[in-house]
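Shown here: the complex without one of its protein chains, the others still in place.
Here is subunit A:
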Amino acid sequence: MSESDTIEAELTEKIAAAKDEAALEAIRIAELGKKGRISEMMKGLGKMSPEERKEAGPRLNGLRDRVQAAIAARREVLAEAAIAARLAAERLDVTLPVRQGAAARGRIHPISQVIDEITAIFADMGFSIAEGPDIETDYYNFTALNFPEGHPAREMHDTFFLSPDDKGERKVLRTHTSPVQIRTMEAQEPPIRIVIPGKTYRQDSDATHTPMFHQVEGLVIDRTATIANMRWVLEEFCKAFFEVPQLKMRFRPSFFPFTEPSMEVDIQCDRSKAGEVRFGEGNDWMEILGCGMVHPNVLRAGGLDPDVYQGFAWGMGIDRIAMLKYGMPDLRAFFDADVRWLEHYGFRPLDMPTLFGGLSQG
């Protein structure tokens, strides 16, 4: 065994045993550095005879190359081990919880969401959204809507009055969204197609009534609108709103001072399962809205000739249809701001109701 074989054997062992980069570098300097053992041996080549050199040259070059390669290979192994060690040291417990994002915590109230749903549907049918004040005059809330002074129909409204002013006139909190019908007719020429969502007030408070609630009113006025058109609009609305392909509706004659003829509308449903109402199935009827042809006196109050213009109007409770669709059992909870209720029944801020993406998710 030559000296170089001995060295190679020794170094192979040493390199393999090098624990880290520094030890490896020490070996490299000791053997291959300027003054290293192998470098020194290679310097001896110049003093050799050509024959000796012919033999020793390739031998020493081979030794040097193999040692270099061994060091490089060992360095690679050590680097990988170092990365592995670092990664192991950097390990975190990914089961630790992260905070929920703000958009996941926030909620839109069911009333706002349902108004957006209603808006999406009626916008598609060419309706605009009209609004009016909550504090109304007796004229807009009653007289212009064909509620004669002293008429029992006024009594059915359980009106909130404000304190009388100097002239003894007392404003009211609107008992329905219908005053906006008159305000719209005063401001705009037919054709009129509006829906009016808003707050309404009645002096009533029990399990199914709250002193404030929400209604949506609809009004169509032109020269041809009929009950047949009204049925179509309301049936299309109810199908779209309740997101069912078919829905039977029952129109019953009824009475409202501001429409003639007047009707109440029931929708077909199945109430056999507790806590759930299924629309478009079953044998029960549920009252959902009131409607009718705008009374000639109301058209006149709005400055329109009832022999030229005609139209229909309807009104329904937003809170009520929200309860029917989403299953809230108690109206009072809508206004209690209990965060547990709002988190459960509220909607995420990015759940925008659209017709192209569906009114509700799932």
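Basically, a residue touches a chain if its C-beta (ideal position, glycine included) is under 8 Å from a C-beta of that chain, and two chains touch if they have at least 3 such contacts; residues count from 1.
Convention: contacts and distances are computed from a predicted model.
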*Select, from "5-oxoprolinase subunit PxpA", "NADH-quinone oxidoreductase subunit K", "3-isopropylmalate dehydratase small subunit" or "Phenylalanine--tRNA ligase beta subunit", the UniProt-recorded name of the complex's unshown chain.*
"Phenylalanine--tRNA ligase beta subunit"
*Write down which of A:I7, A:A23, A:L45 or A:I129 is the residue touching the left-out chain.*
A:I129
_Among A:M41, A:A70, A:M263 or A:A313, residue touching the chain not depicted_ = A:M263
*asked:* If the hidden chain were put back, which residues of subunit A would touch it?
replied: 96-103, 105-109, 111-112, 116, 119, 123-129, 131-135, 149-153, 155-156, 160-165, 170-171, 173, 191, 193, 199, 201, 203-205, 211-212, 220, 225-229, 231-233, 235, 250-255, 260-264, 293, 295-296, 306, 310, 334-340, 342-343, 346, 348-350, 352
